[in-house]
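Omission of a single protein chain aside, the complex is shown with its protein chains in their original locations.
Note that the chains take the letters A and B in the order they are written out, and that residue 1 is the start of every chain.
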Amino acid sequence: MLINTRSPLPDTGAPGPGAGPGTALRPGLVAGTGDVLRVDDLHVSVHHGAAMAVRGISLRVRAGEIVGLVGESGSGKTLTCRAALGVLPAGCAIEGGTVSFAGRDLTAAPRREWERVHGSGMGAVFQEPASYLNPSISVGGQLTEVLRVKQALGRRAAHQRALELFEAVGLRQPGRVFHQIPAELSGGMLQRVMIAIAISCGPRLLVADEATTALDVTIQAEVIELLRQLRDETGLAVLFVSHDLALVTELCDRVVVCYAGEVVESGPVQEITERPRHPYTQGLLQVASVGDFRRRELRVIAGQPPRVGADITGCRFAARCPAAIPACGTGSVSFVTVDYQHQVRCVRARDAAIAGELVAR
Amino acid sequence: MTATATLPPPGAPPLLAMESVDVILGRGWRAAKVLSGVDLRIWPGEIVGLVGETGSGKTTLARTVVGLVPPARGRIVFDGTTISQLRPRARRAVRRRGHVQLVFQDPLRSLDPDLTVDEIVGEGPRIRGEADSAEIRRRVIAALEQVGLDATLLDRTPGQISGGQRQRVSIARALAADPRLLICDEPVSALDASSRNYILRLLQQLRDSLGLPIVVISHDLSSLAGIADRVVVLYRGRIVEDGPVEQVFAAPRHPYTALLMASAPSVRHDRPLSPRQLRRADTDPAPPGSPEACVFAHRCPFAAAACAEQPALEPAGERWSVACHRREEWGALARNRPR
Partner (left out) sequence: MVLAGVAFLAAFGSLLAPQNPLNINANALFQGPGLHHLLGTDYLGRDVLSRLMAGTRLSVLTALEAVGIGLVLGAAPGIATVFLGRWFDFAANRVADALMTLPSIFFVVAVTAALGNGLVQAMVPVGVLLAPAFFRVTRAATLEHARAQYVEAAELLGASKLHVIRVHVLRKVLPNIAVTTAMMTAAALLTVSFLTFLGIGVQPPAPTWGGILSSDLDYLNQAPWAALIPGALIAITVGALNALADAFRDRSSAGTLSLADPVIAINPALERAYADQHSQSVA
């Protein structure tokens, strides 16, 4: 029996499943159509233009959808996520492509416009919650500060709302947690506090960048259940960035696989899991946790990813690819649609021989 | 790759035995009991996976075995000799023999950034001082080869090599001391899936070629999956389950073990139990609040009146022990809970 509790969200204008108790979280929510986030052909340079770390990544997140962005270090997933949030670090710049939120192009938008979007449009949680919280102020105080600044709530109303939010993210005894400082809370609880802060102003998109990597595995399971619940109840769209493909397949509706600054495959999670077409995706599936803890042969993807920003002619995975042919080394490889919403960047995308090499079970 | 678990012959004496070990860290009012009543035995040639989440005491256990932390109670016996409670000089002599080695969790912190790989890996033999520099060089190169690194790295410093290579240098340093037991503290947590499998495979090869027993400490099951013969589950300083991998994972006897298995992300969504079935819900009765209650009771959906007393580790099969009062009943109860 599959534990697949993903509720298929209609891609129409009909109000989503937000009619239940979840509306208490977001008054005035409308589950709309169209893309909440759209990244088109993004190019990002690092080290003040010295290297091109992201080379044409595109992705879309629709309302109520959970999209997983997977890749190892250097794949460009983190920079893409930061660009989507408008918080690229110093020395990095968008060299091409666009970032649009709810139809508005924000690529070259000034700081002020981004600040309007932060909080009420999109919220974010990152890997180490403790480093994003003031260690000497109570977590409740930090949440109410956000509420009072961004939503101009009065003190009592903000306090009440904060307690509601803490309860909505699964914190037991919200009244007690309110007055505790970050050092008194565990990693899982802190991450829930961060999620509460991120959704406090009713955003349409939540970006989670390795949000569960630093958590214990049992707490990780709880947090992804929370994300799924938030999506089910409020139609929140989620961009979930992780290096762990297994985790992404647990939570996400669609998966985008990155390698060396490019998207190499994207599609519905079932397609990616059962019919992966790119050799890198196939390799990832073979090494990912397969839920079998008994003794077995462990597979490895040979080789190392290329240096960040390395210039390579042809396919960027060819050097490590077990299915590489001479054609892989010439010219750029285009994104090809192989199935409904399933696209691959591979010269041999339509090659039956590759499709036959499915995940070893 | 060997497909069958290597079980030591019955009755053989263990290489390492921890007997009723308590460890207390901190002084005065800040003192906390980090390990309680730990009974652990390691036999030659086996790979043991020690699993524990934050606060379980697993790193403290590793540090206690190698003597960086003295046990408050109990003793540790290696190959017939008690190695806990030694005076510093005797302890140093024992260490120079290199029998038990520890690979630390973070190679960035456990490798001296100012030393070259040659100096780091050769530190053990140099301290022992029993061989000349040419011989030590040979041993360093041999140790590096065993972890799949070659001599070109000899003159590099830790800052000049990759994270995966640093981890392997750390392992090579332990190997150069000619250990008879290797403890690896979270060797793969910071690595991606492919590098993780590479290191795990490497450890397995070391056990196969050297007969070296290895304890792999980790915070989740995926990090020792595939190579462990035996799994030991630690919760808040107590061992709750300890048994052969095939049997424990086919049918865990402790609800926490089952929770760990259910929570682990996997690409195959075919779990026998879901995490929700193994977590306390608000509708479950409150667990017993006595200070001697089972360490897991506060999180256990199946806690009953009997659980007001900490269960002892009792045999549940061949070389398999569990600390749970309700080990026979909770399985059926879990299956009846909503997913």
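Please note the rule applied: a contact is a pair of C-beta atoms (placed from the backbone, for glycine too) under 8 Å apart; a residue touches a chain by one contact, two chains touch by 3 or more.
Note that this is a predicted model, so its numbers are computed, not measured.
Interface note: of A:Gly34, A:Gly91, A:Gly154 or A:Gly331, the residue touching the hidden chain in the full complex is A:Gly91. Contact with the undisplayed chain is limited, among A:Thr78, A:Thr249 or A:Ser266, to A:Thr78.
Contact with the chain that does not appear here is found for just one residue of B:Arg41, B:Arg95, B:Arg139 or B:Arg271, B:Arg95. One of B:Leu68, B:Ala306 or B:Leu333 touches the chain omitted from the figure, and that residue is B:Leu68. With the whole complex as reference, residues 66-68, 92-93, 95-98, 101-102, 104, 106, 109-115, 119, 123-124, 127-128, 148-150, 152-153, 159-165, 173, 177, 190, 194-195, 198 of subunit B touch the missing chain.
Going forward, only the chains that are shown with their structure count from here on.
Interface residues of subunit B facing subunit A in the complex, by the touch rule stated above, are 1-3, 5, 53-54, 162, 192-194, 196-198, 200-201, 219-222, 225-229, 231, 245-246, 249, 259-271, 274-276, 279, 282, 339. Partner subunit B is touched in their complex by these residues of subunit A: 1-4, 72-73, 172, 186-187, 216-218, 220-222, 225, 243-247, 249-250, 273, 283-285, 287-301, 304, 359, 361.
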